[in-house]
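What you see is the complex with one protein chain gone and the rest in place.
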Amino acid sequence: MEGDLLRNVKEKPVTLQFPYERKEPVERVRAKVSWEIDKCIGCRLCVRVCPGDAIELIGRGREAEIRYNVGRCIFCGECVDVCPTGTIYTTKEFELVFNNRREMIIHFRRKKTRRD
Amino acid sequence: MVSEEIWALIQIFLFPGFLFLFFLAFFTEWLDRKIVAKFQNRYGPLYVGPKGILQPLADFIKLLSKEDITPSTVDKVPFKIIPALLLTLAVTPLFCIPIVGSSALISFEGDLIVIMFIMSLTALLVFMGGWASTNRFSTIGSIRAGLQMFAYEIPMNLAMIGPAISAGSLSISKIVEWQTRRFWSLFPQPLGFAVLTICLMAHLQRVPFDIPEAESEIVSGWIVEFSGKKLALIRLAKDFEFVLAASLIVSLFLGGPYGSWYISPITFLAKYLLCVFIISNLRAAFARYRIDHLLAGAWKYLTPLALLQICLIKIWGI
Amino acid sequence: MRRSEIRKQLRIRARNIIVQRDRRFFVNIEKKDLKRVIRRLIRMKNYTHLSTITALDTGSNIEVIYHVAFTDALVSVRVQTSKDDPVLLSIVDLIPGAALYEREIHDLFGVEFEGNPDLSPLLLPDNWPEGVYPLRKWWSPDRILSKLGGK
Partner (left out) sequence: MTFKIPFGPQHPALEEPVNFMFEIEEERVVNVKLRLGYVHRGIEKIAESRNYRQLVYLSERICGICSFAHALCYSQAVEELLGLEIPERAKFIRTILAEMERIQNHYLWLGLTAKEMGFETLFMYAWRDRERIIDMLDMISGKRVHYGMSTIGGVRRDITESMIGKIEESLNHLEARAEYYTKICTEDPSILKRTVGVGILRPRDARALCAVGPTARASGIARDVRTDEPYAAYGEIPFRVVTYRGCDVASRMYVRIDEIKESIKIIRYALKNMPEGSIRVKAPTRVPEGEAISRVEAPRGENIHFIKSNGSDRPERWKIRAPTLANLLSLCKMLSGVNLADIPVVIAGIDPCISCAERIALVDAETGKLNVWDGKDLWRYANEWYRKRYGL
């Protein structure tokens, strides 16, 4: 044990000084989910398949609005696989800290078209 | 005449006295944590002060500000005074250690015996502290502290007597002077050095022998009920004991502040850091022993070795 | 391990042995010869251990299935007990390893195991009201909560 102790004194520490040095996420990481709301057709498939009931769909068809609760989401990626039009994609942002529960609910609204 | 007293006061309170030792204690704790961290591929304290050097001081101040609970079922009087007593008993022997000149602040014939007595007194106080806080874990912790005292007390005292016999005097300053005239008593007495280091590890309750406060078995042993100021004092006392242990090794076996270059605290500090490195290295290299291992090991190996060392001194007539 | 081997060892009619697939056998027996069958099963050649005991609430009565694992198969012995007197013989003397499983089923289903030395609550808190067996179908969460003085 002694030899290994001394050998380790030379090596650089393995731990990261977290707030200053960060480990960049892996290429396949599945973190926060987000929508390109324009492509969404309001088919409600993602709402039904989500194990954590994190997705809510308000309104119907084209001008549907998605209310996504990051707190309940378990980042499994089922909604990404099931979405027929590929509107849902996972980002690499996994440091999700919120001050209160209201901030956890993210709204995806379609930009107001010229009519209204 | 007046400057005489002022100079003595400065010596007691400032330089080789309390303030210097206070910061030396914190520096040692920081150094110990850094060395062990380096062995284990991690950083150790980093953020408080440059390279985390003020971390022990920050811990001390934090503990002082924390709430100081005295549980209702606790035996009030000893529970309150033991931390303070432990601190005084940890600091007083340090004044007999020569740091600057060849003679320490207080040096009289027989101060080695006083130090031995005070060190066994601290072990007794640890036992009483654990027993007074009538928590189940601390009772077991205090019993273990008492058992551990039986184990390391005799070999430690025998190992400390070794250099005194060869130097022919019971005062540490004279032992140091003798070593400067002849040679470090480490060379004729390597056994004594090894036994003393191991026993001091047991006295300091460091990892191979931190059985009285083994946190994975009995939460944190006899310190379970202490909190706030009392805990701060106990941890400070532990740091001072670390300083005492390392400086004892330096003055008894490595020739105190004398070195080939010149008399000054620098040589003392250099040897002192060597001892701190050795003790931290031991801490990182072993798992915790059980109380029966320590008792069996001490009586089967340490005491005979210490006795053998004493006989060797007599035979070789050093 | 084949079906005929089990039939010969346990001496019960072939009708009660169902072969689900090559390594799965289901054996239906009555309550009274549970001990006899388990004792025979343990003495068979490549018996390894009792995997677990499952309990099912099938409306009128409670089905208790003993999964006995062998090196080349898993035999599940199925016993029915009615709900009003759910008493079974404990097999702790044959297989000491069954103690925890019986305690758990006693907690959650209320099945009494005669002969089990220690049926104290394993999973439920100490002051769990008598007669509330959360795993029975009738005990929906609302009823459990109301029984506990919740809603």
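For clarity, chains are labelled A, B and C in written order, and residue numbers in each chain start from 1.
The rule is simple: a residue touches a chain if its C-beta (ideal position, glycine included) is under 8 Å from a C-beta of that chain, and two chains touch if they have at least 3 such contacts.
Note that the structure is predicted; figures quoted are calculated from it, not measured.
By the touch rule given at the top, the unshown chain touches A, B, C in the complete complex.
For the chain missing from the display, the contacting residue among B:196, B:211 or B:275 is B:211, taking the whole complex into account.
When the omitted chain is restored, the residue from A:29, A:58 or A:96 that touches it is A:29.
For chain B, the residues in touch with the chain missing from this view are 36, 39-42, 136, 140, 207-208, 210-211, 214-219, 284-293. One chain of the complex is left out; on chain C, the residues touching it are 20-21, 23-24, 26, 48-52, 54, 56-57, 65, 67, 69-72, 74, 76, 95-101, 104, 108, 121-127, 134-135, 137, 139-142, 145, 148-150. On the side of chain A, touch with the chain left out of the figure occurs at residues 1, 4-5, 14, 26-30, 49-51, 74-78, 81.
The rule we apply is simple: only the chains that are shown with their structure count from here on.
Rounded to a whole number, the gap between the C-alpha centres of chain B and chain C is 62 angstrom. Rounded to whole angstrom, the centroid-to-centroid distance between chain A and chain C, based on C-alpha atoms, equals 44 Å. The geometric centre of chain A is 54 Å away from that of chain B, both derived from CA atoms. Residue positions of chain B in touch with at least two other chains are not found. Looking at the complex, you find that chain B touches chain A at residues 37-43, 46, 281, 284-285. Every residue of chain A that touches chain B in the complex is listed here, in rising order: 1-2, 5, 8-9, 11, 13-15, 17.
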